[in-house]
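For this depiction, one protein chain was excluded, whereas all remaining protein chains were kept in their positions.
The letters A, B and C name the chains in turn, as written, and every chain counts its residues from 1.
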Amino acid sequence: MVSAVSDDRRYVLTLGCLDRPGIIAAITSFIAEFGGSILEAGYHSDLETGWFFTRQSIKASTVPFGVEELRERFRQIADELGPDTEWQVHDSGLRRRAVVLVSKEGHCLHDLLGRASAGELPATIEAVIGNHLDLAAMAEAHGIPFHHVPFPKDPAERGPAFDQVRELVDKHDPDAVVLARFMQVLPERLCEHWAGRAINIHHSFLPSFVGARPYHQAFVRGVKLIGATCHYVTAELDAGPIIEQDVIRVDHADGVSDMVRQGRDIERVVLARGLRWHLESRVLVHGKRTVVFS
Amino acid sequence: MVSAVSDDRRYVLTLGCLDRPGIIAAITSFIAEFGGSILEAGYHSDLETGWFFTRQSIKASTVPFGVEELRERFRQIADELGPDTEWQVHDSGLRRRAVVLVSKEGHCLHDLLGRASAGELPATIEAVIGNHLDLAAMAEAHGIPFHHVPFPKDPAERGPAFDQVRELVDKHDPDAVVLARFMQVLPERLCEHWAGRAINIHHSFLPSFVGARPYHQAFVRGVKLIGATCHYVTAELDAGPIIEQDVIRVDHADGVSDMVRQGRDIERVVLARGLRWHLESRVLVHGKRTVVFS
Amino acid sequence: MVSAVSDDRRYVLTLGCLDRPGIIAAITSFIAEFGGSILEAGYHSDLETGWFFTRQSIKASTVPFGVEELRERFRQIADELGPDTEWQVHDSGLRRRAVVLVSKEGHCLHDLLGRASAGELPATIEAVIGNHLDLAAMAEAHGIPFHHVPFPKDPAERGPAFDQVRELVDKHDPDAVVLARFMQVLPERLCEHWAGRAINIHHSFLPSFVGARPYHQAFVRGVKLIGATCHYVTAELDAGPIIEQDVIRVDHADGVSDMVRQGRDIERVVLARGLRWHLESRVLVHGKRTVVFS
Partner (left out) sequence: MVSAVSDDRRYVLTLGCLDRPGIIAAITSFIAEFGGSILEAGYHSDLETGWFFTRQSIKASTVPFGVEELRERFRQIADELGPDTEWQVHDSGLRRRAVVLVSKEGHCLHDLLGRASAGELPATIEAVIGNHLDLAAMAEAHGIPFHHVPFPKDPAERGPAFDQVRELVDKHDPDAVVLARFMQVLPERLCEHWAGRAINIHHSFLPSFVGARPYHQAFVRGVKLIGATCHYVTAELDAGPIIEQDVIRVDHADGVSDMVRQGRDIERVVLARGLRWHLESRVLVHGKRTVVFS
């Protein structure tokens, strides 16, 4: 899908700014001037916030200069769109990197490893870090280094362990830090440090059932659908911008363990979709909401 | 579907009791003894609570005595199942009655009236009661009496209005009191008075977005699916036992008004399904959870 | 949603042409030049067919001239995009008109009438035409004229009846001819005459179960989901371009009559969505496929 093969290579421009007439014309005229071919284009004018968002996927082979010059030239367009404008140009020819944080439950990791092996994930998994050893063999069977960082029982004493995780993660300078059922609440300083890159899969349909044991909570409440939510990690627990959600039907015959089992099928696919969209620069965050050009 | 035509007529037995071996044998042997034909049978042993639930739909024409004698005879079986046993026998030959409470939004009422006209709802709608006049014409076009009970602005002064609603409802002795976007919180005494009969449609996927303006809350939180919940009304707001829920996908392009519009399609069908199951004695309540033999 | 109130009024441009660099720039620069504000923009480059599609919804109050002049001016842009270019500009300030064809089953008509009454359908229903009288009262209760055109039993003799239907339809010059469970196969000449305007709801997930009694076919095949399809009518039965589809889960306990009942909930909503998108100029047809900017 996304590879270094020149004909598939794309420069992906994402931009958010205050809306006003002429933005699309300015951007697309800029691209047309050098003969750039737009393969995918998404636009969204948010009438409630007055904000404008776009994602342009330009065929790299139709750009007569490099990505750095593309960024340089575009800067002038962006500057005219106002001081709050945020934008990026991502080169799909550069393979993206992910680091995965896990605990004992392996279904999400197994799924991600399978997608990575099949070339379906637009990233390489650089390392897996676990606070338990349970998933070491799974990572290593796929040739991915596994790092074990034991966590003390007392949450107040976990600072050094988080520092070690941070160090292990940061040396890969990853595009995505994936909390694949990591089960640890990141301290605020890590949330900020990895802002916009740390992605969690929560095993409920948020905002229902924040925090621990969501399937148990779902059983007690007697809901008829259970879900999973992929979201960016922020300092407030399970309250970050939502990238993707999905649900599956349950009924009175499903106990907590049945929900846990069936929920895994949703967790896997919701995480995979959310991560993919993040890696392909399809997700633009604005406050607590996301624009997803899927 | 459910009518007085003898060959379709069913006696529907529902029962909940502490689980122990032999219950199904006791009940079905009782039915077999008089040659009763079971058209539908549902069983559920709840391993988490140790409770047993069943619903038996018996072809009325295979019962060689009336429904009163059926109840009389079954009482002996039930007595042996322990003092906490709860059971009912419902005669599908008796058409059930519903009263609908509304405010200004007519989509749920319109849908219920259509189903009732088409003979799809296993009940007659006896009356519609509104705290506004907006839906009077809609009810009357279907030949259903509409009663207007204006509500004072100050919630503290609504007691007499609720008394009037209660009186209007109770004279129909309805099997279902349907809050079809009624938008008023029932006082505790009415919740208790109509316990197990008052059914609400809430326009969110509960327990997310309890209370007022749930679509607005959903927009602010940036969820990717919106939903609706049909539940029994209890004194705690939007916390009664859930009968049915469903969701529909939304994305960043959907503003609050789009969610309101799309949500209506879910509200209609979730209310109709939940109400149908209630009227066909398919819903057994146990604590905050429901067993639905759909 | 769509009304003549000036601030909501939109000019909706839809266009399909052979893809090449610069199209978006040409169109949006054209709009930017007169200060037009784009409220919604959809683009699609079909890599498999080399075709480009767009829909632009321009705030009418930002266009300093009338819709006719807008069309006149845009013609020059369109001419430069090649001879196969197809485009339209639709003024949302002009309320669209629909005529509904029915037979005996009223659930789709009832649903459409409810949406029209609630102002949710971006069209007025000008007339209902039935080959049976069953739904006359339903239409008339909503103040919509009903025309009865009886159809002879022998399909070979139905020509004059179709001529009469055509005449009744055409005098409203409708934007949509809605076959709401009409159950009659339109003759080829009518398919051509109403090409791109005749919309059917078929009660299966096409291409499964073409033709008569699809729920019966679904039961016999033992499928686990049943569906409905909203599509443009073409001469080949149930093979026209699909606008929208959806499904609902069934199981072994659902007989044909249960499927019929549950299927209605899907038919209603699939037709309503498809019709809405058609009326809002969100559907572009290319060969047997549709692009839907929903």
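Here is the rule we use: a residue touches a chain if its C-beta (ideal position, glycine included) is under 8 Å from a C-beta of that chain, and two chains touch if they have at least 3 such contacts.
Everything quoted here is computed from the prediction, not taken from an experiment.
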Considering the whole complex, which of A:R97, A:H110 or A:R213 touches the chain not shown?
A:H110
Determine and list the chain C residues touching the chain excluded from the picture.
44, 46-48, 53, 205-209, 219-225, 227, 241-247, 251-253, 255-256, 288-292, 294
Quickly run down the residues of chain B that touch the omitted chain.
21-22, 24-26, 28-29, 31-32, 35-43, 45, 47, 62, 249
Chain A positions in touch with the non-displayed chain are 1, 40, 106-107, 110-111, 114, 117-118, 120, 138, 141, 253, 257, 261, 264-265, 269, 272
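The rule is simple: only the chains that are shown with their structure count from here on.
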Name the chain whose C-alpha centroid is most distant from the C-alpha centroid of chain A.
B
Please tell me the distance, in whole Å, between the geometric centres of chain B and chain C computed from their C-alpha atoms.
35
Residues in chain B with touches to at least two other chains are numbered 253
